[in-house]
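Missing here: one protein chain of the complex. Every other protein chain is in place.
Now for chain A:
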Amino acid sequence: MHGRLKVKTTKEQEEERRVKRAQKVKQYRLAYGRIVEKRQAGERDEEGLQISQQILEMIPDIHSLWNYRREIIEHLKESGSEDDLQRRLESERHLTETCLRANPKSYGAWHHRTWVMDSMPSPDWQREVALCTKFLNLDERNFHCWDYRRFVAARAALAPQQELSFTDDKIAVNFSNYSCWHYRSKLLPLVYPDPAGVRPVREDQHRHELELVQNAAFTDPNDQSAWFYQRWLLGRSQPAQAVTRALVSPGLCLVATARPAKARGLGLQLLLDSRPLDGRWRSADGQRCSSVWVFEPASPIPSPLPGDVAARFLDASGAEVDVALDVVADGSSAALNSVPAFGAPLSPALASVMMEELDACRQLLEFDPDSKWTLLTSVLLMQTIERQQFEAETVLTLDTLVELDYQRANYYKDLRSRLVLEYALERQRGDAVDLTRLSLTALYHAPLLALVKTLVLDDNHLRRPLPQLAALQCCETLSMDRNELVSLSGWGAMPNLRRLSLRGNALASVDSLAPLACCPRLRELDVRNNPVASVEALRSAVKAVLPGLGVLNGEPL
């Protein structure tokens, strides 16, 4: 245990202990050596069990010894009766118990016990439940035991309701308990499934759980275990798979999806006049699992398009879903460019619960304006309740968090980047998207930008590699002036990029520009106000990387 005072012992005692210890080490070496010999010789016998038991009783964390025991028992099983096996495994169970008593957090002993119980011809699961209860009464945060309890509960087919009330008791003793909250999150959907499938649990129980978290939060806002649990309760469920962007034109066909997937698994197809097009899919970023898929048709796309255009994919249940693309007036191309849905709609009842939670957070903040978990939670709540209404407050709160919790500042900045981008993408859906001065540190939702032709990211804080740029399959002009780029390594390929402006970044070496080779159509590049701009060999080096480049830093090449 932490912080316990160690009692100094007298010299004689220390000496006595040293001698004892030396003896123990000698015995251990001898015994372990013998085990290794035996195991190598393939001897799987009683002697092996005896010797390994002696060592394990002293040191329960030697996995090899547990494994050896398992080998021996499995071997002996073949020649013995079922009763023999039962007896043997019972004594095995006893051994793990002895070990766990000495070290209740022994990985090896818990793991071995799982095997023992699973192999036992007639296991007594109730006894195991009682054992778990006992261990958890002694230390309610022993996650090994919580793990084992879940295993036992499944085997013993314990009523989830009963287990849930066990977690009730443990939470009451000490709510700072990740394992216990986690177990609740596993049990609640079994006991109180939500018929509507919107929430993790039925609405009335959901309310109760939120109250529980609120009590924990107001008792100790700095304890993060309950906040984590609350996140599960409030968490937006994974967005359903959907086609968010699509384009069919003679020059380029692509589909962007809400979540990364494999084209085959997703059953992606493009339909022209209700007939599937023949051809093959390739991911924009070269990954097997991707959110942007480019279609290479076997025969050219006719122009004008002969009729309706649709994209087809399989939803979670395997049913085909068709999404119609809008065909432009002259019939030259068809596109899907709908308003993205970032928040799942809430039922009025749930919305009012969330509103109460938000009010509670605000009250809490009156007492502790600096409580980071409360601030963060209020952001998540605002996003869940009515994101449009809370745009300014969301950004403001995240700014506060960046100040308060500098160790996690980058996390908050990234979160802010995502939310700010979501607001922006709801407003801008044209060919040109302007994301200037949004304090972005990361570029989220790139697949939603798959159809954008002009993207302006000036005056942000982008610094890290941007492989997600590969989603910008249509982008012809990209401006990232006054960011913090030091290198372009890791950039995704933008096949249609013609103009790239990187003024006022921190690009220092010519090598840092090399990745631009993956943008073969680049005609104009601007790297003024970068250290690299003053490099003498810049022009020739750039020319080598980008033979097609016509204009560098505003001057013809």
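In this text, a residue touches a chain if its C-beta (ideal position, glycine included) is under 8 Å from a C-beta of that chain, and two chains touch if they have at least 3 such contacts; residues count from 1.
Everything below uses one rule, namely that contacts and distances are computed from a predicted model.
K.L.:
Report the protein name recorded by UniProt for the chain absent from the figure; options are "Rab proteins geranylgeranyltransferase component A", "Glutamyl-tRNA(Gln) amidotransferase subunit B, mitochondrial", "DNA replication complex GINS protein SLD5" or "Small ribosomal subunit protein mS29".
P.N.:
According to UniProt, the chain not displayed is called "Rab proteins geranylgeranyltransferase component A".
K.L.:
Could you tell me which of A:Gln27, A:Gln54 or A:Asn137 touches the chain that is not displayed?
P.N.:
In the full complex, the listed residue that touches the missing chain is A:Asn137.
K.L.:
Could you tell me which of A:Tyr107, A:Phe367 or A:Tyr406 touches the chain that is not displayed?
P.N.:
If we include the chain that is not displayed, A:Phe367 is the one touching it.
K.L.:
In the whole complex, not just what's shown, which of A:Val173, A:Ala324 or A:Ala432 touches the removed chain?
P.N.:
That would be A:Val173, which touches the missing chain.
K.L.:
Quick one: say which of A:Tyr32, A:Tyr178 or A:Phe218 touches the chain that got left out.
P.N.:
Within the whole complex, the residue contacting the unshown chain is A:Phe218.
K.L.:
In the complete complex, the non-displayed chain touches which residues of chain A?
P.N.:
So the residues of chain A touching the missing chain come out as 4-5, 7, 10, 13, 137, 172-175, 214-221, 360, 363-364, 367-368.
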